[in-house]
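Other chains of the complex are left out, but the ones given are in their true place.
Letters A and B name the chains as they come in the text, with residue numbers starting at 1 for each one.
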Amino acid sequence: MGLRIAMEMKMDIAALQAFLVRDFPQAAGDFEFVAVAPPFVTMALIASDKHLRPGGTVSGPSMFGLADVCAYFCILAALGPVALAVTTNCSIDFMRKPLAGRLLCRMELLKLGRALAVCEGRIFSDAAPDKIVARASLTYSIPPNS
Amino acid sequence: MGLRIAMEMKMDIAALQAFLVRDFPQAAGDFEFVAVAPPFVTMALIASDKHLRPGGTVSGPSMFGLADVCAYFCILAALGPVALAVTTNCSIDFMRKPLAGRLLCRMELLKLGRALAVCEGRIFSDAAPDKIVARASLTYSIPPNS
């Protein structure tokens, strides 16, 4: 899409990790940061039994959760440590069953407006990055005075 | 939307409950059937710590999971006990924070085609059914020879 202009990074992985523990206390152990380079953030799902469906495939809600968390930190990485942004919309397409092993989500911040932020990303297995498992777009509402 | 034509009910609550345990073994205890009357199915989320965010509000992935399960059983109630249908798309809007207490999802089957089924539903707190917490539309792919 032509030149991609790098955004300033307002929070690094260590700072984001502290927010992951603070804002998602029950789920913090399920995720890890792989790469943070605004407008992109890549995170991994550390899948355990609770994330799986019969046959060993990662469940839809687990993939939704991965996309949602990854979008949240995509916004924080560019915006800085602000009051809580909240998801207002998500559209997700499930396309293939993930392979066994680590599941990654690479999310891109497409718009960081005054009131809304829009992200778009893809979920794929670490072992087959060119086979997209799911795609998702998410809108977050940014609280005033952030 | 004019006359709503009742669909035949192919599975009752007891039959659907057996499939809930079979197809969602890790999550079966999180949900209960409230009403089954095709094209409508209403289910409740039995929220526990794992479903909550800081402040005690139900998380987005938990609401996604409720909508997804409810759509699945909306299809099975009308189609009968078939080979696994899989979610291909979900669009969900989060509009208000849920109140404390039971969270319900009332899902409607809008189309049951040869290859695709489309559902649309709303999530609301038992204590305030006119304040919609979230809305979701989901598409399921129906395997051939179902």
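As a working rule, contacts are C-beta pairs under 8 Å (C-beta built on N, C-alpha and C of every residue); 3 or more make two chains touch, one makes a residue touch a chain.
Bear in mind the structure is a predicted one, so any value in this text is a computation, not a measurement.
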{"item": "Complete-assembly copy number [criterion: all chains share one sequence; 2 shown]", "value": "4"}
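To be clear about the criterion, only the chains that are shown with their structure count from here on.
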{"item": "When subunit A is superposed on subunit B by its C-alpha atoms, the rotation angle in degrees, nearest 5", "value": "180"}
{"item": "Subunit A and subunit B: spacing of chain centres that average the CA atoms, whole Å", "value": "24"}
{"item": "Of subunit B, residues touching subunit A in the complex", "value": "22-27, 49-50, 52-54, 59-62, 64-65, 68, 86-95"}
